[in-house]
Structures are given as structure tokens and as C-alpha cells.
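In this view, the complex is presented without one of its protein chains, the others remaining in place.
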Amino acid sequence: MINFESDYTEGCIPEILDALAKAQKEQNTGYGMDPHCEHAAALIKEFFHAPDSDVHFLVGGTQANMTVIAHGLKPYQGVICAQSGHINCHETGAVEATGHKCLALPSKDGTITADQIEQLILEQKYNESYEHIVQPGMVYISFPTETGTLYTKDELQSIHDVCVKYGVYLFIDGARLGYGLCSRANDVKPEDLPKLCDVFYIGGTKVGALFGEAVVINNKALNKDFRYSIKQHGGMLAKGWLLGIQFETLFSNNRYMKISAHAMAMAEKLIQALKDKHYTFQFEPAANQIFVIMENAQINDLRTAFAFHTNGVIDKDHTAIRLVTSWATPEENIDQLIKAL
Amino acid sequence: MINFESDYTEGCIPEILDALAKAQKEQNTGYGMDPHCEHAAALIKEFFHAPDSDVHFLVGGTQANMTVIAHGLKPYQGVICAQSGHINCHETGAVEATGHKCLALPSKDGTITADQIEQLILEQKYNESYEHIVQPGMVYISFPTETGTLYTKDELQSIHDVCVKYGVYLFIDGARLGYGLCSRANDVKPEDLPKLCDVFYIGGTKVGALFGEAVVINNKALNKDFRYSIKQHGGMLAKGWLLGIQFETLFSNNRYMKISAHAMAMAEKLIQALKDKHYTFQFEPAANQIFVIMENAQINDLRTAFAFHTNGVIDKDHTAIRLVTSWATPEENIDQLIKAL
Amino acid sequence: MINFESDYTEGCIPEILDALAKAQKEQNTGYGMDPHCEHAAALIKEFFHAPDSDVHFLVGGTQANMTVIAHGLKPYQGVICAQSGHINCHETGAVEATGHKCLALPSKDGTITADQIEQLILEQKYNESYEHIVQPGMVYISFPTETGTLYTKDELQSIHDVCVKYGVYLFIDGARLGYGLCSRANDVKPEDLPKLCDVFYIGGTKVGALFGEAVVINNKALNKDFRYSIKQHGGMLAKGWLLGIQFETLFSNNRYMKISAHAMAMAEKLIQALKDKHYTFQFEPAANQIFVIMENAQINDLRTAFAFHTNGVIDKDHTAIRLVTSWATPEENIDQLIKAL
Partner (left out) sequence: MINFESDYTEGCIPEILDALAKAQKEQNTGYGMDPHCEHAAALIKEFFHAPDSDVHFLVGGTQANMTVIAHGLKPYQGVICAQSGHINCHETGAVEATGHKCLALPSKDGTITADQIEQLILEQKYNESYEHIVQPGMVYISFPTETGTLYTKDELQSIHDVCVKYGVYLFIDGARLGYGLCSRANDVKPEDLPKLCDVFYIGGTKVGALFGEAVVINNKALNKDFRYSIKQHGGMLAKGWLLGIQFETLFSNNRYMKISAHAMAMAEKLIQALKDKHYTFQFEPAANQIFVIMENAQINDLRTAFAFHTNGVIDKDHTAIRLVTSWATPEENIDQLIKAL
């Protein structure tokens, strides 16, 4: 059985396990105040050309999202997001549990536009009974999105400009950031990101690490006291150097990009094959998650050799399936799937 | 200037002020443990044929909503509502501030259906990753709705049945309950309500009182420790008898229904006139809020003599306006408006 | 039965009821945006010599406390208070329900000192693991305290200075403010208050009104968007002018001080009589709540003619009782109690 279910079914790149083994004999200060975290932060700031940003290491994505959002919002503020945004759909109301509403905008492909955001803010700001309505305090977008699509640099710039105009933070969820950056469809450079948003996070869990997300805060006001929020939300790992070591490894020797590029090469080979065979897609594929529409009979056939999730019924004969590649996908798995199609 | 802006622009029916004046020389125990509250509760239970229900008096609607919902939900549960539901739109995220997500369903006329609710529950219950999704724990509907429409008894019964089937509480927001009950379009009797839901509240603020909402809990499990929740959410009025006296007065001599019937007579006279003049409505009017579509030029003309709110642009030449009648609306105001149309 | 149980057993001063009756024929804009609220705010600002402060009207004390505290604190901050502080003891965890810890300091008489506060802040700020500890963000004190004592102006000044030094808000709960200001033991003038704290509230519920507390914010940063927080916490009364009318009445013709002075004259007459009869006090009495220690047998005797609460066992033969005077206490009640002692 070849598995295309997700990008978190394998452990980590071997260099990370080696580094962890090597550190076994060390004694380190807890809570992320160790040399590995310091070094990892320096490497990340160098990679993103962001000498003035601050880097914090958290364990998982939901934790990173709820911590950043709860930290950045005032009690009566909410976070603008796509209806399909991870915080709105797949985090068991973690954001609401911190007291904040997700102000969800409709989206066909997982992205939202600067116009939608501005309109929502304007409706709020110029409403007769404005204080009866949740005040937008942050915009949350995912790069790539949960549906495997990407924002262009222009789109990000426009969203960023709207956020600046209205004094609203912009937060980019990069759970799969590497895959987005390495997509052929992408025109956003790493060094663009710190200029385009107040905070983003670099996914480790889905991109080569055992676990861990690096939150990069580009706005000093937002960074103030952020470690209190990490601790309060249960995200301050006692042995924080485990996170430091992983990101040190990922951001040395350009590994983060190399392994992401591999995943995207695998995805793009598969996408091309699907296009050649005239399959249609639920969302135009641009990252490592491919949502392709198939006949139900064919899906059943494929299931005998391949594992994958479905993503909604299209019509009585067709269903969308989700195929995910990752840093760990062997090319022969792709080849076998292409052969089977 | 004749005011059709809302149903809370006047004080209260004169009998309430008289009763408050009469009570001036009394000394009463605080926090709703007084004879007036006891008597008011008895009158309400009699009116709704609900001898086993429990009645609590709160000051306002947002307070009643957030207290009932926070009290009834487990931390990881959310409340199903219409996208246009008051809790979703006009309470500054009060429900989210208690940690719970509003699971908003699309609605054209302010109502949601048993089918929509069941589908949402099913999606959640049979989802592969169910614990990643907010669990529905309560359904919130408004009677009448925020857009002046009503549920039929059959519709309420169907929603109630779905709620029972899946173990989800049903909560009816009756901020304008009297107007709904006295509408010609209504087939729900007062005695139906306690059988049709776990909890509802009887609006006082908008129906003849200075302030106050009576929460009627028909489910003993939900009622347990409810007074703790009232206190915690700042809703336990020190001089609780002020609420008791108001509801005592409203539910004596059938006053609640009489004043509601007046408001509806005024609304229905206006609706008929509008229909006669071939106006179209944004929502089919059934209660004391009438959403009618007019030419922008005419709206400007009307504004010289009448105050009202708009409710969204229909097209470049037309806008919807909201006209609200209440227990306090003099018939001559209606006549003047009809004349002006 | 003569009642000394509390200062909220009667309705309101007659002038308030008259004013409410007079306003019956008015139509007013909702949510506190009416001329009565505007006028009441102006009177309050004049009384406290605080032209630049902002005034908001809320319904009750718990609501005022939780709204101010939740509005002023960052998510990882807590509020310093006396262990006997109302927010720590008698509000069903309303502050914690908004996500914040009460950092309770021990207190013998209901007051806390600038030294205690500074020491707590220093422990936090210079702790090795500071981000593992709740950050103090506000100090909450009551004037008078819950145990009937007062802060001197010097004490308030010292607390204020510590708060300024460490960038922590100072909030004074004035649920019984009038009684404190009119105490013979008091040296704080109304015009001192806005200079001594960031925010305080003027109790109406216990000082002549039917209900209502006026929150006076002296710090523009704290005032920003405060109305959102009022709404979110269910404290925005639809018919806000009911609050405006009450505070308009209380702050016209010096009524707030006159009725408070009456309550204190009654309290002080009783205190003097108790001292003359060599009773001892649980707390040195300075406001309208008198905590006096009596033999259990005598307490039982008194109960045949007087209603009051106890406040803790002193030893097997003695108990503390609480005697409360108010704006509504007739002098003959005091005389009868003195006679009975």
C-alpha cells in the first residue's frame, strides 16, 4: 500500500535524528534559551533576510495559530480568514476558545482577496452600530492554502497594504511554507515574506522535522511579551533545544529548500501526468496537495494499492480525492501511481 | 419626526412605572430571591403551561444569550445558528468571548431548517477527523427572527426532533416573542414553546418593559447551577425585584399579549398598505420589523418626516429600509406614514 | 423587623423615579448615545474636576469590574487585589472567566499597601523564570473596602505612584464611593480621584439609584474601544438613557453627596454608640458597613427585631455581625438599634 494521505506520516530527515543523537550528551538550559535555538534563529533570520525579526519555536500548528492570534488581538477583536482556513475548520475552535471570532470570508480556492478584506473592514468601521460587531484585528492566510493553492507576490502585497492601511496585523500560516516557496507557480521569495507580513510561521512538522514550527515575528510591538503567551498556551517545550536542533538542521546546507523542492518535483510530475490524462482538478494545483476529481469506480480501484483521503462529493459519479507528496515521497511511488491511472 | 427606528426607543408601559413606584417603600432581598420574582415566575409558568420549568430574570438580550449558551455548552462545543443570527452578527463576539464558536448556517430569510441542522451535525459526527472539528452542542434560533420572519409550529417541531435525536440543546431567542406570538402569520401557541425547546427567553426590553428578559428553562439538567452562570456573567441584578415587578406586571391581566397584539395590528396595517401599493419586501414580513425595498429618491423624501434605518443596498437605485412598530406605536404614526407613501 | 442587611434593599431616591416618569413620553436613541447620558457624564466630569475623562454607564458592579479588567489587561496579565477583594471572593470567578488571574494579596482590614504591590511586581519582574508567572497588569482596590475601611489620600498616592512606576493600571471600585467620600475618616476629595487612578467607578446601585455604575476612565489609552468591551460583556443597556437619567439626578443638586452624607451620619451615630458601649470591631469602621463583635446570646436577642448578616466566628461565644446603613436608613431605625444594644 503506497500512502498519499498526508505529509506527516514519516518521521524526519535523517540529519535531524543524527543531530538529536549527537546532542544526547549535552546539558542545555530549558525553555528555548539554549545555543541551538539561538543558532537556529540566526540561520532563519539570515535565510529570510530579516535581521530584526524575532524567532520563536513552538511544537505544532494549532498551537502556533492560537498563540499568535490570541497574543495579537484585543479581547473584542476577531481574525479575518478564509472559510476554508485551518483555524476556522480544523482546530476544534481553538481560536474561539481563546475568546476570538473567526471572521470567515467565502473562498472558492482557499485564498481571500485584498478587496474582500477591505470590504469587511469597511463594513465594520462605518457601520452605524460598529461596537456591536467584532472588530477585525488580524488577517490570517495560509501559504500555501489548505487547498494547495498559492498567493502571488502581488496578491500578498495588496493584502499587506490593506492591513497597513487599517492597522490590522497580517499573519501567514506556513505549515507547508517550503512547498509553497519551491512551487513552479510561486513568485514569492523568502526575503519577501518578512516585508509582507507582521508574523509568519515556518512549518517543520510537515516539512522534514519530527515536529516544530518556527514563528517569525517581524513587528516589535507584536513580539513584546510573546514568550508569556507561548507559556500560557502550553507551547513552551521544556527541552526547547529539541526544536532548536531541528531548525538548525533544516536551515543548514539549504536543506529546507532542497527537501521542499523534492516534494514539489514529485507533485509536479504527478500533476503533469494527471493533466496529460485530462483529469480535472477541484482546485488548480500549485503545491504539494493535489485535489483531483475522479470517477467513483476508479477511486475504488485505486484504493487497492494506494491510500489517500477524499475531499467531497462532486456529483453522483465523481468524487474529489486528495493526493499529498512530501519530502519523504520516493519517485517510484509517483511512477507507480501514474502507471495505475 | 416620527420614529420607526426600533422597538426600544420608549420607556415602558405605564403600569410598570406605577408598580415600581408602589414598591418604593418595600425592602426586598437581593439577587432575585424576592416575592416579586417568585410571583412573576409563577405567572409565566402559568401562561406557558409549564409548571416544571424554571424562570430566571436577566437584564438584557446579549447577556441572556451568552449566559445560556456558555452555561449549556461543553468547552469544545459550538452553537448552530443562522448567519444572520443576533449572536453571530450583533453581539461583538460575546459568545466567542466565552470560548465557543458560532456554527453559522446560510439563511435567506433569517430561519434555518431541520435539514440544514441535521446535515451539519452529521458532517461533524461522521467526519474522519471529527475531534478536529467543533462539536455542535446547541441550536440557537430566534422567534421572530432578526429579519421579521417566523418559524411555523411544524418547523419548530422538526428542529426540536433533530435536536433530541442528536442530543443537542435547542434555545429560542424570544427578544420579540410577544410580537411573534401575536402575528397573524403565527401558528405557535404559548403552551407549545416549553415542549418545543430546552430553553427560551421572553423579551421584556422590546416588549413593554424598561429592561429585562425572562429565561425559561424547560430541561432540569440545563437548569442546574444556572444562577452561578448568571452571576459569573454579570447578569445577576442586585435589586432583582425590579425585574420581578416588571414581568409581574406584563404577565398580569394578559398585558404582554395585549401590547404585543397592538404592535402587530400596527405592523399589519402598514404591511397591508405597502402591499396595496405594490412595494416589494426584502423578507416576507410576519412580525413587527418590516423590511421594504424603496427607490433611493423616495427614501430621501421620507426621511424628512420619518426616522428609520436602512438594511442594505438592493441595486444602484433601490435600498431596503427597516420599519419597526412596537407596543408604543400610536396608530396615527402609521396613518401618517401610509399617507406619505 | 428593622433591616440592616445591606444597602441595596430599597429602590431609589424619589427624585429618580420622578425623572423616569417624566421621561416616559420621550423617544431616545439606544445604547447610551442619548442626551441624558451625555448630560450625566458632563455633571460627573464637573463634580470630579475631570474634563478630559470619559464616562460610561453600566448596570452592575460585577459587570463593571469584569469589563474594566478584561478590557485593560493583556491575555497573560493578572490583576493585583486584596484577598478580600470583591473580584476575588464574591463574583463567581467572573474575572477568571475572562481569562485573567486575581493576584490576591493578604490583608487584615481589606486594604493593600503600595509596598505589597511593589514587592509582588518586583518578584515577578526580576524572577529568573518571569514568563512562567502571570504578569501584573492592573491593581484593583475598593474605596471604601468590602470591610468598611478606607484608604487615606497618602496611601492612594503611594499606590498610584507604584502603578505609574511599573506601568500598571490602577482601578478603584467605588461601589460605595459616596459613603467613602462622606466619611469623617476620609481625606480624599472627589477631585483627587481622577488624578489618583486610571479608572474608577461610581456606585449607583448602593447609593440611591435603582441600578447602575458610572465608570470614569482617566486614561485615554484605556478608554480606547471601551464600548466594544461593554457590549461584548453584556453590559450595554438597550435603553441606556435609564442610566443617564439616574446619574443625572444623583449628580444634580449635590444629591449624591447629600444622600451619602446621611448614610454616614447614621453609621457614625451607630459607631459612636457602639464605642460608648465598649463594643469591639472586627475592622475599624470608617464607612457604612460596620463589623462589630458580639456575644452569640446577644446576637440571638437582636435577631428578634433586627435583620443583619454575620461575618465569621470570632470564638465559641462571639461572632462578628455586619450592620449596614444607607441613603434609605431612617434615623429612628438607628435609635431603636442603639436602644436595643
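Some points to look at:
Order of writing sets the labels: A, B and C. Residues in every chain begin at 1.
Everything that follows uses one rule, which is that a contact is a pair of C-beta atoms (placed from the backbone, for glycine too) under 8 Å apart; a residue touches a chain by one contact, two chains touch by 3 or more.
Bear in mind the structure is a predicted one, so any value in this text is a computation, not a measurement.
Among C:71, C:100 or C:231, only C:100 touches the chain left out of the display. Annotation: of A:9, A:152 or A:300, A:9 touches the absent chain (contact as defined above). In the full complex, chain C contacts the hidden chain through residues 75-76, 78, 89-93, 96-102, 128-129, 131-135, 309.
Contact between chain B and the absent chain runs through residues 31, 70-71, 74-76, 98-99, 129, 131-132, 135, 225, 227-232, 236.
Interface with the hidden chain, as seen from chain A, comprises residues 3, 6, 8-12, 14, 17, 20-21, 23-24, 26-30, 59-63, 66-67, 91-94, 97-98, 205-206, 210-211, 228, 231-239, 242.
To be clear about the criterion, only the chains that are shown with their structure count from here on.
Of all the chains, the one whose CA centre sits at the greatest distance from that of chain B is A. Put simply, the C-alpha centre of chain B and that of chain C have 34 angstrom between them. If each chain is reduced to the centroid of its CA atoms, chain A and chain C end up 49 Å from each other. Counting partner chains per residue, chain C has residues 98, 228, 231-232, 236 touching two or more of them.
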